[in-house]
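Yeah, one chain of the complex is gone here, protein chain that is, but the others are all in their spots.
Chains here go by letter, A, B and C, matching the order in which they are written, and residues are numbered from 1 within each.
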Amino acid sequence: MTTVAVKPPAAKPATMAQALNRAMRDAMAEDPTVHVMGEDVGALGGVFRITDGLAKEFGEDRCTDTPLAEAGILGAAVGMAMYGLRPVVEMQFDAFAYPAFEQLISHVAKMRNRTKGAMPLPITIRVPYGGGIGGVEHHCDSSEAYYVATPGLTVVTPATVEDAYGLLRASIASDDPVIFLEPKRLYWSKADWSPEAPAAVPGIGEALVRRTGTSATLITYGPSLPVCLEAAEAAREEGWDLEVVDLRSLVPFDEETVVASVRRTGRAVVVHEAGGFGGPGAEIAARISERCFHHLEAPVLRVTGFDIPYPPPMLEKHHLPGVDRILDTVARLQWEN
Amino acid sequence: MTTVAVKPPAAKPATMAQALNRAMRDAMAEDPTVHVMGEDVGALGGVFRITDGLAKEFGEDRCTDTPLAEAGILGAAVGMAMYGLRPVVEMQFDAFAYPAFEQLISHVAKMRNRTKGAMPLPITIRVPYGGGIGGVEHHCDSSEAYYVATPGLTVVTPATVEDAYGLLRASIASDDPVIFLEPKRLYWSKADWSPEAPAAVPGIGEALVRRTGTSATLITYGPSLPVCLEAAEAAREEGWDLEVVDLRSLVPFDEETVVASVRRTGRAVVVHEAGGFGGPGAEIAARISERCFHHLEAPVLRVTGFDIPYPPPMLEKHHLPGVDRILDTVARLQWEN
Amino acid sequence: MTVQELPGAGASHRSTPPPAWRPRTDAAPLLPDPEPYRVLGTPAADRLDPELMRRCYAELVRGRRYNAQATALTRQGRLAVYPSTVGQEACEIAAAMVLEEQDWLFPSYRDTLAAVARGLDPVEALTLLRGDWHTGYDPRERRIAPLSTPLATQLPHAVGLAHAARLRGDDVVALAMVGDGGTSEGDFHEAMNFAAVWQAPVVFLVQNNGFAISVPLAKQTAAPTLAHKAVGYGMPGRLVDGNDIAAMHEVLSEAVRRARSGGGPTMIEAVTYRIEAHTNADDATRYRGDAEVEAWKAHDPIELLERELTARGLLDEAGIKAAKDAAEAMAAALRDGMNAEPVLDPMDLFGHVYAQQTGRLREQAAMLRAELEAAEQEEHEEGDGS
Partner (left out) sequence: MTVQELPGAGASHRSTPPPAWRPRTDAAPLLPDPEPYRVLGTPAADRLDPELMRRCYAELVRGRRYNAQATALTRQGRLAVYPSTVGQEACEIAAAMVLEEQDWLFPSYRDTLAAVARGLDPVEALTLLRGDWHTGYDPRERRIAPLSTPLATQLPHAVGLAHAARLRGDDVVALAMVGDGGTSEGDFHEAMNFAAVWQAPVVFLVQNNGFAISVPLAKQTAAPTLAHKAVGYGMPGRLVDGNDIAAMHEVLSEAVRRARSGGGPTMIEAVTYRIEAHTNADDATRYRGDAEVEAWKAHDPIELLERELTARGLLDEAGIKAAKDAAEAMAAALRDGMNAEPVLDPMDLFGHVYAQQTGRLREQAAMLRAELEAAEQEEHEEGDGS
């Protein structure tokens, strides 16, 4: 008797770009109200090719090249969402989302509230963000501080191939507007991943301990996760066993996971590319300091981008939080006590 | 022999609105490159009358009613500053500055840096901000978090009549772009002030201890200063002697004054109207927690607006940090230790 | 001498420009008439539908009364602020009248009257301006977008909604209102462009009432007329007398018809005038003289129609009285409605920010609840003590 083993679909190396593309494709196939729109998302498939093939598969009415006007794009998406569609908007680069800021703050973030829940806006705004790709000015901003400070917005950012798929699906499925920050320097990062049976959609708002440790906690997200994991490996040589928390969403902020970890380790370093002053790390550090007051062996420190406009490509290596700077900072966590 | 006593010009009750108006008038009289521009700043004198009389005194070319387009206003001001003028731009209300966000972030904040100092932009952007005036939606935002997180911007906010004059003069005189946040509910606040010999221009970046105390430090700015002073008075009944620090500028942030105060008192509460999550208080609390780690008797707490869109007039009293909420928070500063 | 005659300059050195080179459409049909279109007092008035005009008349009278009542309410402290549409009632009312049940209206902050004319309860329409919750009605149920205060931002919404409806095969037209000042905003431009590129079923109604608060049109634009802006988007621009409700109704109806039948968007400039100050808080004497106001008062939308209908024997004293009585009834109901102190639940502050309340909002709600309970307790105790 011959048995045919039902093999689980093979996980193969896939990029984050592919996972994001697949998430939109699956969402569009399942739900006819999902519409992708933005500059160059059609025939070109986006400048990063994240929307590759969608216009071909679903037609230009479902994946639409818009005129070049970000406020218009987001404003039109608001109207489409008012009518019951689920627009997925691509902003071509972080800094090119700024023209849409008024629409974002005064309408997108507030519409549900203004109408006492009568008119939610299920819009996903995809924003490639961060640096490390040798991009010239205006192409490498880490603008998450603006979004985080805006009530009504959900702010999500994946750091792995699997999360890229799962979190984008969850964002598109959300009835609230989501700023979906895509770490552009991880677009071509690879992981074994099964595009045929992509993992279940994780909920938004749950941080994940990516590496357990006992000496101190690194809290990070998006583009800085791989750097933190590398730093944690390197730290073993110095005798530190670092825990690494990947926030995955900045709003909602999974305070409990972070607080539990820091209470365990007694020390914390927040790591992100965005500028430090008034950046998301400020809130995280302030919350940890407040909630873990009696558990902390040392002040919460931050490793962030400098408080400067994003540097030109030839200098960005100095700006970005790297393994050495993280380790130097861990070393400052008052170990002598 | 008769001696004529040279009397110092009498200080008379004056409003913050008058002091601001006077600051522009004096700056325009002294420096022909100062130009005031914005919506309704001419014949009307602005919806808050802060530019009252300037068009009449200096002509419409010096105090100009622009078309209704905030990005255009700020963008034109950039060009004027490129040519050597010192534009003073009025944004009519906080939320109506959002359309100018791209110009602000991508040009105003970055131009000096982009050009390695060759092209500084001495633009003052006046933004009436905050609530407490019964204004409807979009008229009461506390948008300082956005500005604070943007390197290249100086962010100033007066809380007194005297500072309104001095800080606005200093802002107009600054060679860097300044976001000058005017607490609109203090426009009609009064103080004895001498319009004939206005006090010397204070430097930007120096916080002021408005009230000395020993029990704990309240750190605040702009519209919340009077509330904090009132709370400090009320706290005496409870046996607390509160110190109150008025930041006056959020960028640069006078960390030394704040840290010195908290190291002295051992306890700190940050108070502002802006939402707490990702708000300016996060940075302040994080910095205090880091720099005063061994001096703190209790975690740094914050009293802020809720993390919601600004409420309608009939509910705003619940949202705004008030004396009771500040005292409740002071009470949570682990006095039992 | 032509180039052909030049020695050696034969046809060979002239290249034919590539195909994409020529204008795609003829601009002429897009251009507005040189003068605002009028019906009342012109031969075109012969075509008027008496029934429709009587309805218009009743609505105008009601609209004027609504304006008066709302302004009175500001004086009584019952309304925080009111931007009046006295003088602009024909625009407001025609905009509402030309829409079908399934169509959508996108009002600016000034256009509560249009919402009322579309059937919204005046008390609901004034919720925002009263200081009560931001939007006082369910926009989807009424197909009236929330009043938009950030100028021109509602225009791309109208385009998106109309486009979405068209994609889904629904028969929906969106009519979006904006002021002369609002046309200077980038959002106006982007919305017009999207509408034309997508051929969305949307009608843009620009009420040129002469001012953006204190700023007169001449400082707002150097265009021949605002209607001329349409041509730059490949959309017809129409110039119409905004105080002539018959003309407004006709031009708007035509634009709605065009949109509905797949003919794409239209932009209409209604030339009108804001008779009162910007809002009750404004002092219009700072920026304009009486003579101008008087000239416009002589071109009053209600009087224009009343004269026409009276002259044609289509309206008599009884008709005028009936309209007045209906208006008074509305005003009385509005007064009563606004006298009732609205009951707001502070907990609503936290209930609609997200679909699911975040932990942080739960904390904040709990804090406020505790504060309120403590305050109540205190009051109670004080009450007991007295």
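A few remarks follow.
Everything below uses one rule, namely that a residue touches a chain if its C-beta (ideal position, glycine included) is under 8 Å from a C-beta of that chain, and two chains touch if they have at least 3 such contacts.
Please read all numbers here as calculations on a predicted model, not as lab measurements.
The chain we do not see here touches A, B, C in the full complex. For the chain missing from the display, the contacting residue among C:104, C:233, C:287 or C:354 is C:233, taking the whole complex into account. Only one residue from C:111, C:132 or C:187 touches the chain missing from this view: C:187. When you scan C:75, C:312 or C:362 for touch with the missing chain, the hit is C:312.
Although one chain is not displayed, chain C still touches it through residues 1-3, 6, 8-10, 12-27, 30-31, 34-36, 38, 40-43, 45-46, 184-190, 193, 196-197, 199, 210, 217-225, 228-235, 239, 241, 264, 271, 273, 292, 295-296, 298-300, 303-304, 307-308, 310-313. Mapped onto chain B, contacts with the missing chain fall at residues 35, 61, 66-67, 69, 71-72, 74-85, 87, 99, 102-103, 106-107, 110-120, 151-152, 154, 174-176, 205, 251-253, 255-256. What chain A contributes to its contact with the hidden chain is residues 39-40, 42-45, 47, 65-72, 95-96, 98-99, 134-139, 277, 306-309, 311-315, 318-319, 324-325, 328.
FYI, only the chains that are shown with their structure count from here on.
Centroid analysis (C-alpha atoms only) places C farthest from chain A.
In whole angstrom, the spacing between the mean C-alpha positions of chain B and chain C is 36.
Residues of chain A in contact with at least two other chains: 71, 99, 102, 106, 110, 113-114, 151-152, 251, 253.
Residues of chain C in contact with at least two other chains: 133-134, 150, 186-187, 348, 353, 358, 360.
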